[in-house]
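Pasting in a structure now, in C-alpha coordinates, and then I'll have a few things to ask.
All protein chains of the complex are present and in place, except for one that has been dropped.
And then chain A:
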Amino acid sequence: MTDLLRLDHVTKLFPVGGFFSRRSMKAVDDVNFALSADKPEIFAIVGESGSGKSTLAKMMLGNEVPSSGQLSFDGTDVAAIRGRAAREAFMAKVQPVFQNPFEAFNPLTKLDEYLFATAHRFLGASNRGAREAAADAALQRVGLSLSEVRGRYSHELSGGQLQRIAVARALIPNPKLIVADEPVSMVDASLRMSIVNLFRELRDELKVSIIYITHDLATAYYISDRVIIMQKGKVIESGDARTVLEHPTQPYSIALKGAVLPPDPAAASAIIRQRQVVAG
(Lines give C-alpha, C1' and ligand atoms only; values in the text may rest on other atoms or scores of the structure.)
Protein backbone atom coordinates (compact mmCIF):
# COMPACT_ATOMS: atom_id res chain seq x y z
CA MET A 1 0.00 0.00 0.00
CA THR A 2 1.50 3.32 -0.99
CA ASP A 3 0.57 6.57 0.66
CA LEU A 4 -1.18 9.28 -1.30
CA LEU A 5 0.94 11.90 0.40
CA ARG A 6 3.86 11.35 2.70
CA LEU A 7 6.06 13.84 4.55
CA ASP A 8 9.29 12.63 6.15
CA HIS A 9 11.22 15.16 8.22
CA VAL A 10 10.20 17.98 5.91
CA THR A 11 11.99 21.21 6.75
CA LYS A 12 12.06 24.54 4.95
CA LEU A 13 14.59 27.26 5.66
CA PHE A 14 14.36 30.73 4.23
CA PRO A 15 17.69 32.43 3.63
CA VAL A 16 18.72 34.92 6.29
CA GLY A 17 19.89 38.42 5.52
CA GLY A 18 17.80 41.44 4.70
CA PHE A 19 14.87 41.30 7.04
CA PHE A 20 15.04 39.44 10.36
CA SER A 21 18.78 39.49 9.90
CA ARG A 22 19.38 38.39 13.47
CA ARG A 23 18.10 34.85 13.03
CA SER A 24 17.69 32.21 10.40
CA MET A 25 14.13 31.46 9.40
CA LYS A 26 12.91 27.89 9.82
CA ALA A 27 9.45 28.26 8.33
CA VAL A 28 8.74 24.51 8.52
CA ASP A 29 10.60 22.35 11.00
CA ASP A 30 10.71 18.54 10.79
CA VAL A 31 7.13 17.78 9.82
CA ASN A 32 6.00 14.14 9.43
CA PHE A 33 2.65 12.70 8.44
CA ALA A 34 1.02 10.59 5.76
CA LEU A 35 -2.36 10.34 4.06
CA SER A 36 -3.45 6.87 2.99
CA ALA A 37 -4.29 6.27 -0.67
CA ASP A 38 -7.14 3.92 0.24
CA LYS A 39 -9.10 6.05 2.59
CA PRO A 40 -9.81 9.63 1.55
CA GLU A 41 -9.84 12.02 4.46
CA ILE A 42 -10.00 15.65 5.45
CA PHE A 43 -6.76 16.53 7.15
CA ALA A 44 -6.69 19.88 8.95
CA ILE A 45 -3.61 21.99 9.56
CA VAL A 46 -4.24 24.60 12.22
CA GLY A 47 -1.83 27.14 13.62
CA GLU A 48 -1.00 30.75 14.31
CA SER A 49 -0.15 33.28 11.68
CA GLY A 50 3.37 32.70 10.35
CA SER A 51 3.56 29.16 11.71
CA GLY A 52 4.42 27.74 8.29
CA LYS A 53 1.07 26.46 7.08
CA SER A 54 1.19 28.16 3.69
CA THR A 55 4.82 27.21 3.24
CA LEU A 56 3.86 23.60 3.86
CA ALA A 57 1.04 23.93 1.35
CA LYS A 58 3.40 25.36 -1.26
CA MET A 59 5.70 22.35 -0.84
CA MET A 60 2.80 19.92 -1.25
CA LEU A 61 1.91 21.69 -4.48
CA GLY A 62 5.49 21.49 -5.71
CA ASN A 63 5.85 25.29 -5.67
CA GLU A 64 8.58 25.23 -3.05
CA VAL A 65 11.21 22.53 -2.47
CA PRO A 66 11.99 21.28 1.05
CA SER A 67 15.42 22.31 2.34
CA SER A 68 15.69 18.83 3.83
CA GLY A 69 13.49 15.79 4.27
CA GLN A 70 11.25 14.28 1.64
CA LEU A 71 7.74 14.93 0.45
CA SER A 72 6.28 12.26 -1.81
CA PHE A 73 3.01 11.96 -3.67
CA ASP A 74 1.82 8.53 -4.84
CA GLY A 75 5.24 7.14 -3.98
CA THR A 76 7.20 9.72 -6.00
CA ASP A 77 9.46 12.37 -4.48
CA VAL A 78 7.80 15.62 -5.57
CA ALA A 79 11.11 17.49 -5.69
CA ALA A 80 12.43 14.92 -8.16
CA ILE A 81 9.61 15.21 -10.70
CA ARG A 82 11.26 16.22 -13.98
CA GLY A 83 9.91 16.96 -17.37
CA ARG A 84 6.81 18.81 -18.47
CA ALA A 85 4.51 15.82 -18.91
CA ALA A 86 5.28 14.35 -15.49
CA ARG A 87 4.84 17.73 -13.86
CA GLU A 88 1.51 18.35 -15.53
CA ALA A 89 0.31 14.89 -14.48
CA PHE A 90 1.30 15.66 -10.89
CA MET A 91 -0.37 19.07 -10.96
CA ALA A 92 -3.62 17.61 -12.24
CA LYS A 93 -3.76 15.30 -9.24
CA VAL A 94 -2.94 17.91 -6.60
CA GLN A 95 -4.99 21.07 -6.91
CA PRO A 96 -4.79 24.24 -4.85
CA VAL A 97 -7.43 26.52 -3.39
CA PHE A 98 -5.71 29.62 -2.06
CA GLN A 99 -5.97 31.75 1.04
CA ASN A 100 -7.07 34.95 -0.53
CA PRO A 101 -9.42 34.83 -3.50
CA PHE A 102 -8.45 38.41 -4.30
CA GLU A 103 -4.88 37.23 -4.85
CA ALA A 104 -5.74 34.03 -6.69
CA PHE A 105 -7.32 35.75 -9.68
CA ASN A 106 -5.56 38.33 -11.78
CA PRO A 107 -7.87 41.37 -11.97
CA LEU A 108 -7.27 41.70 -15.72
CA THR A 109 -8.26 38.14 -16.65
CA LYS A 110 -11.89 37.13 -17.01
CA LEU A 111 -12.83 34.47 -14.47
CA ASP A 112 -14.28 32.06 -17.03
CA GLU A 113 -10.93 32.11 -18.85
CA TYR A 114 -9.34 30.52 -15.77
CA LEU A 115 -11.86 27.72 -15.86
CA PHE A 116 -11.53 27.21 -19.62
CA ALA A 117 -7.72 27.25 -19.41
CA THR A 118 -7.81 24.65 -16.64
CA ALA A 119 -10.17 22.42 -18.65
CA HIS A 120 -7.98 22.81 -21.71
CA ARG A 121 -4.74 22.15 -19.88
CA PHE A 122 -5.73 19.21 -17.73
CA LEU A 123 -8.67 17.61 -19.52
CA GLY A 124 -7.45 18.34 -23.02
CA ALA A 125 -10.82 19.93 -23.68
CA SER A 126 -9.97 21.28 -27.11
CA ASN A 127 -13.23 22.81 -28.28
CA ARG A 128 -15.24 25.56 -26.76
CA GLY A 129 -18.24 23.35 -26.04
CA ALA A 130 -16.24 20.84 -24.03
CA ARG A 131 -14.54 23.59 -22.04
CA GLU A 132 -17.84 25.27 -21.27
CA ALA A 133 -19.41 22.00 -20.23
CA ALA A 134 -16.53 21.22 -17.86
CA ALA A 135 -16.61 24.73 -16.39
CA ASP A 136 -20.37 24.70 -15.93
CA ALA A 137 -20.38 21.26 -14.30
CA ALA A 138 -17.72 22.34 -11.81
CA LEU A 139 -19.53 25.62 -11.07
CA GLN A 140 -22.80 23.77 -10.50
CA ARG A 141 -21.07 21.67 -7.85
CA VAL A 142 -20.34 24.82 -5.86
CA GLY A 143 -23.76 26.39 -6.30
CA LEU A 144 -22.95 28.67 -9.23
CA SER A 145 -23.35 28.40 -12.99
CA LEU A 146 -21.41 29.46 -16.03
CA SER A 147 -24.04 32.01 -16.96
CA GLU A 148 -23.42 33.86 -13.70
CA VAL A 149 -19.67 33.92 -14.17
CA ARG A 150 -19.23 34.35 -17.90
CA GLY A 151 -17.28 37.41 -18.96
CA ARG A 152 -16.84 38.77 -15.44
CA TYR A 153 -13.70 39.93 -13.68
CA SER A 154 -12.66 39.23 -10.10
CA HIS A 155 -13.50 42.73 -8.86
CA GLU A 156 -17.08 42.25 -10.01
CA LEU A 157 -17.69 39.42 -7.58
CA SER A 158 -17.69 39.20 -3.84
CA GLY A 159 -15.04 37.33 -1.86
CA GLY A 160 -17.35 34.39 -1.20
CA GLN A 161 -18.32 34.05 -4.85
CA LEU A 162 -14.65 34.14 -5.85
CA GLN A 163 -13.80 31.44 -3.38
CA ARG A 164 -16.50 29.18 -4.75
CA ILE A 165 -15.09 29.74 -8.23
CA ALA A 166 -11.63 28.82 -6.93
CA VAL A 167 -13.01 25.55 -5.57
CA ALA A 168 -14.79 24.91 -8.88
CA ARG A 169 -11.57 25.51 -10.80
CA ALA A 170 -9.71 23.05 -8.56
CA LEU A 171 -12.32 20.37 -9.27
CA ILE A 172 -12.00 20.48 -13.05
CA PRO A 173 -8.95 18.17 -13.42
CA ASN A 174 -10.56 15.51 -11.15
CA PRO A 175 -7.79 15.78 -8.56
CA LYS A 176 -6.97 13.20 -5.86
CA LEU A 177 -5.85 15.80 -3.38
CA ILE A 178 -7.02 19.35 -2.83
CA VAL A 179 -4.76 21.62 -0.82
CA ALA A 180 -7.02 24.35 0.50
CA ASP A 181 -5.21 27.20 2.25
CA GLU A 182 -7.73 29.16 4.34
CA PRO A 183 -10.53 28.52 1.89
CA VAL A 184 -13.27 29.90 4.11
CA SER A 185 -11.61 32.83 5.84
CA MET A 186 -13.24 35.36 3.50
CA VAL A 187 -16.63 33.70 3.55
CA ASP A 188 -19.65 34.22 5.80
CA ALA A 189 -20.91 31.60 8.25
CA SER A 190 -23.65 30.24 6.05
CA LEU A 191 -21.48 29.92 2.94
CA ARG A 192 -18.65 28.69 5.11
CA MET A 193 -20.78 25.77 6.13
CA SER A 194 -21.79 25.16 2.52
CA ILE A 195 -18.13 25.07 1.43
CA VAL A 196 -17.01 22.76 4.21
CA ASN A 197 -20.04 20.55 3.61
CA LEU A 198 -18.95 20.54 -0.02
CA PHE A 199 -15.49 19.29 1.02
CA ARG A 200 -17.15 16.49 2.90
CA GLU A 201 -19.13 15.54 -0.22
CA LEU A 202 -15.98 15.62 -2.33
CA ARG A 203 -14.36 13.26 0.12
CA ASP A 204 -17.30 10.87 0.28
CA GLU A 205 -18.50 10.96 -3.31
CA LEU A 206 -15.45 11.78 -5.40
CA LYS A 207 -12.97 10.15 -2.98
CA VAL A 208 -10.82 13.28 -2.96
CA SER A 209 -8.57 13.86 0.05
CA ILE A 210 -8.40 17.38 1.37
CA ILE A 211 -5.72 19.27 3.21
CA TYR A 212 -7.72 21.89 5.04
CA ILE A 213 -5.60 24.75 6.34
CA THR A 214 -7.50 27.02 8.64
CA HIS A 215 -7.56 29.34 11.62
CA ASP A 216 -11.10 28.37 12.28
CA LEU A 217 -11.12 25.66 14.92
CA ALA A 218 -14.89 25.33 14.79
CA THR A 219 -15.01 24.25 11.14
CA ALA A 220 -11.87 22.12 11.57
CA TYR A 221 -13.67 20.31 14.33
CA TYR A 222 -16.81 20.05 12.30
CA ILE A 223 -15.38 18.40 9.17
CA SER A 224 -11.89 17.03 9.74
CA ASP A 225 -10.87 13.45 10.32
CA ARG A 226 -7.41 14.30 11.61
CA VAL A 227 -5.70 17.51 12.64
CA ILE A 228 -2.18 18.79 13.27
CA ILE A 229 -1.52 21.95 15.23
CA MET A 230 1.53 23.97 14.23
CA GLN A 231 3.53 26.57 16.06
CA LYS A 232 6.70 28.22 14.73
CA GLY A 233 7.13 25.61 12.00
CA LYS A 234 6.76 22.57 14.27
CA VAL A 235 3.88 20.19 14.73
CA ILE A 236 3.10 20.42 18.43
CA GLU A 237 0.03 18.22 18.55
CA SER A 238 -1.67 15.78 16.19
CA GLY A 239 -4.31 13.09 16.05
CA ASP A 240 -8.01 12.46 15.63
CA ALA A 241 -9.63 15.86 15.10
CA ARG A 242 -12.45 15.46 17.60
CA THR A 243 -10.12 14.19 20.33
CA VAL A 244 -7.43 16.82 19.82
CA LEU A 245 -9.83 19.74 19.61
CA GLU A 246 -11.99 18.63 22.50
CA HIS A 247 -9.05 17.82 24.76
CA PRO A 248 -5.93 19.63 23.61
CA THR A 249 -2.86 18.88 25.77
CA GLN A 250 -0.28 21.48 24.72
CA PRO A 251 -0.42 24.97 26.26
CA TYR A 252 -0.55 26.62 22.84
CA SER A 253 -3.38 24.41 21.61
CA ILE A 254 -5.28 25.05 24.81
CA ALA A 255 -4.80 28.81 24.37
CA LEU A 256 -5.92 28.58 20.77
CA LYS A 257 -9.06 26.76 21.71
CA GLY A 258 -9.77 29.10 24.61
CA ALA A 259 -9.42 32.04 22.25
CA VAL A 260 -12.32 31.11 20.00
CA LEU A 261 -14.65 34.06 20.35
CA PRO A 262 -18.07 32.99 21.54
CA PRO A 263 -20.97 34.28 19.44
CA ASP A 264 -22.29 36.20 22.41
CA PRO A 265 -21.74 39.96 22.90
CA ALA A 266 -21.24 40.02 26.67
CA ALA A 267 -18.75 37.15 26.76
CA ALA A 268 -16.92 38.11 23.56
CA SER A 269 -16.44 41.78 24.46
CA ALA A 270 -15.18 40.78 27.91
CA ILE A 271 -12.44 38.73 26.21
CA ILE A 272 -11.44 41.68 24.03
CA ARG A 273 -11.38 44.03 27.03
CA GLN A 274 -8.96 41.67 28.72
CA ARG A 275 -6.78 41.71 25.65
CA GLN A 276 -6.79 45.50 25.66
CA VAL A 277 -5.46 45.53 29.19
CA VAL A 278 -2.68 43.13 28.20
CA ALA A 279 -1.83 45.01 25.02
CA GLY A 280 -2.28 48.54 26.35
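The definition used in the following text is that contacts are C-beta pairs under 8 Å (C-beta built on N, C-alpha and C of every residue); 3 or more make two chains touch, one makes a residue touch a chain; residues count from 1.
Here, contacts and distances are computed from a predicted model.
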Practice item. Pick, from "Protocatechuate 3,4-dioxygenase beta subunit", "ABC transporter", "Transketolase" or "Luciferase-like monooxygenase", the protein name that UniProt gives for the chain of this complex that is not shown. Key: "ABC transporter"
Review point. Pick from A:126, A:158 or A:250: which residue touches the chain that isn't shown?
Key: A:158
Review point. Of A:36, A:70, A:174 or A:194, which sits in contact with the chain we cannot see?
Key: A:194
Point to revise | chain A residues touching the omitted chain (full complex) | key: 14, 18-22, 47-50, 54, 99-103, 143, 148, 151, 156-161, 182, 185-191, 193-194, 197, 215, 217-219, 221-222, 242, 245-246, 255-257, 259-269, 271-273, 275-276, 278-280
